[in-house]
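Removed from the display is one protein chain of the complex; every other protein chain stays in position.
Order as written gives the chain letters A, B and C; numbering starts at 1 within each chain.
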């Protein structure tokens, strides 16, 4: 990003402040990211790249997004010609591409999992070898509402996974208050969350009229959730006593596949470390998210349809009077707040723009 | 039921062993019950009654079931002309109708909630006034796999709710083993579970591409679940110590609405009272349900599509190695094992037939 | 609309050019219209009115549209306080409300059918008594691409029905060329096309996994289609010879209900009055819709998903080589181009704005 481009806008939409490349624009998240850049009032879509689909126009693959741009092959040597990059490669394949942009001094949001985990060992246990471990320390975990200031100053933002986004937003106020002793997260996602993957499992006939738990032996989004909840407790100085079980021993996470396209819900059940009242919780959440453009604390349990095609996270918190459990429900659109929308939210901050630009 | 009819069958399908009336056959559960009776090798559909829809043919309302029978108004004075009755009235309205059949000496399966709760006070807190409280003591809770012998000898069986059927089957082995200290049930049901109710909430446009938690302030199926889990612990002599929290303080139950027609899943998360290994759990479940025709303990988490249009309950049990939690997932078809199918299963036993007659 | 408001914009979004009331904003089309006005760069949502739902906030009923406005009761005496009105009342109920706005000198787009048909007799045969027949002559049929100039100068625009919008756009080039001798329109619409109507027919369980023809005895959208096709032939001087069958004798229209929310497709089969080649047809369509912002002539048959949440109409035209039939397929979003989107498109023209304002 050259500073000359960050001068105040001279006027109408035709002048952009930054040329952005979206690498991996043929997948679900990448295509939406390209579309959001394309419609963004202050960004220009410099290139949308793809591997197998290079040469195809994006509006052929995703007519609804109406981006009349031909997908090209990524030229890593030309990384420096862009002002910013969004990388939406599969996990594992992203790290090297991200590294090229970082080397070229281009700020990058990585939508993959490659830079989300601070601990390389945990990454490699979960995803396999890491392609650019030297960058792990530089990456900021881009759950914007939690790490806004770090994102602002970062050159490499690791965009959170879809489940972690909803789960952590649902649990953050409890974790910060030191209340999230013991957590069950029962989550559900629409099919686009799995990415543009062929195969029997996501064939219409497999998904239609079905509802299935999966990944119960340990979904790869769990380490992200654990890392961030621990971080919140540490940051707030609310870590339980040293002899308490470590956090990773206290979170159960089970996702389910729902027969719909876009939408993700996390239903969180928390045994708090002390008795809490519904009113206290509601206040806690209202204060924590006061002023947030994309987090709404609502009076009723949210349905995912309410937030479809938006960057919103709607959260409802309640207490199960019988058991004393705190319950927090968070709904997002997995492709927006759970992927491409949050990528733009982060990129806005990195480029010194308004956080909400192009997202309302 | 006259004993003359229970003589051994003389031969083919044309001779039935019992004439059954289905009262309330225009609702989802009642219509399927009528259809199952109609196709049953040893039962005859004596009458299918309805209130608003009397005069309409059942195959007009439910073409797929192909029951070429006109719905009639129920004549309570003629209750005695049938050998058995299935009552599928709404909660509250059922009790009086059930009472008429009981008075006439007709064995009855009540698909409503009216006789499911032993404790009248709990019933009235949950559903309102009870129409025939004098019969509460006579009713058997018809979760067949738990109360088979009682069902066999009963004249009044209260067919369980759909959520309780799946939840209790998922949790029974743990409860009997005294392991179900602390339970979170995150459940999901297709739309037919709500019954044939009009209104915005079940309009196609409200449900499509949506997934929503509901009833979080206390779903009316919770008391059934609590009652049966307590009963299992008492029966097995595995009640926790007297100073432990009562069961009703230890179960959280939250249902969700899924955009599909028939299908129900309960995902149960249990903090066991002592450490358990996955292998121990698998053995526990395999033994508990050994020989059951309609409960299958399976190696993978079940999807509801697998059991659609069947009376099966598929259960998968696992341990979350990180937290030590036991997890049990149970899938049923809410209209079959969760309502009409189980009604037939119970009726078969009450009439001295094979439990599986007409259900395979 | 006061002329003082139509002065050039002084600047940013905060200054609107016109205050618009949406009457009937609790229905599907009205709510989207209110949302489009609310986000429109040059319009202000002056009021959103409803009958049964007055007092409810619009974002309670339709969270996804995020219009934080309370629905109010319509005050007909205050009609004159707005610069423009969109009326989205049910057919029959709209005419009187429209009349009040017209009397008050407020330009109005009527989303109902009340002013679509030139011939009062045809209207009353189709819909019943007309509430303001004296206004029929003043109304312009707002299929924008056909009547752009008339819309621009009109004070009362009758917004077309959803099926007619897609059918007429699909057939217009053929009709204008005098080629549409004999027409079969097999159409399909998502459920939102039926409006926010309760009842068994649009219950999720009735629609899910179903596909049904309906209205085959004569759907009320047929007269609109016939009127416009006749008009096109007359306008182009391509009316068939006087002894030909009248147009209304030559159009068959059958809609089907598809299990989806928003989306409408018309598949049109035309026996042309003379032989035509595919290439000729493609040229005819390309030229006819050249420069249109919202009509795209595409190379493949369009799916409705491609145009969801857009004001686009995608049309594909082909020739069945075996039979010589011309085939034209048009996909729209029934709530956008088929209702609220086109209402804004028309309102933009009536208020002297860019036709695409607030729609891209």
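Keep this in mind: a contact is a pair of C-beta atoms (placed from the backbone, for glycine too) under 8 Å apart; a residue touches a chain by one contact, two chains touch by 3 or more.
If you're wondering where the values come from, they're calculated on a predicted model, not measured in any experiment.
**Q** Please identify which residue in B:72, B:238, B:273 or B:310 touches the non-displayed chain.
**A** Selected residue, touching the omitted chain: B:310.
**Q** From the list A:22, A:74, A:151 or A:191, which touches the chain that is not on show?
**A** Here the residue in touch with the unshown chain is A:191.
**Q** Among A:134, A:149, A:200 or A:275, choose the residue that contacts the chain missing from this document, as touch is defined above.
**A** Considering all chains, including the one not shown, the answer is A:200.
**Q** Check the options C:263, C:341 or C:358 and report the residue that touches the missing chain.
**A** C:263
**Q** Against the chain that's been left off, what residues of chain C make contact? List them.
**A** Answer for chain C: residues 182, 184, 186, 188, 190, 206, 208-214, 216-218, 222, 248-252, 254, 256-263, 265, 267, 269, 271, 301-305, 308, 318, 320-325, 327, 329 touch the chain left out.
**Q** Suppose we count only contacts with the excluded chain; which residues of chain A make the list?
**A** 28, 191-192, 196, 198-200, 202-209, 259-261
**Q** With the missing chain put back, which residues of chain B would touch it? List them for me.
**A** 63-64, 66, 208-209, 302, 305-310, 314
We take it that only the chains that are shown with their structure count from here on.
**Q** With chain centres taken as the means of their Cα atoms, state the distance from chain A to chain C in Å.
**A** Inter-chain centre distance comes to 38 Å.
**Q** What whole-number Å value describes the gap between the mean CA coordinates of chain B and chain C?
**A** Computed value for the inter-centroid distance: 48 Å.
**Q** For chain C, which residues are shared contacts with two or more other chains?
**A** 208-209
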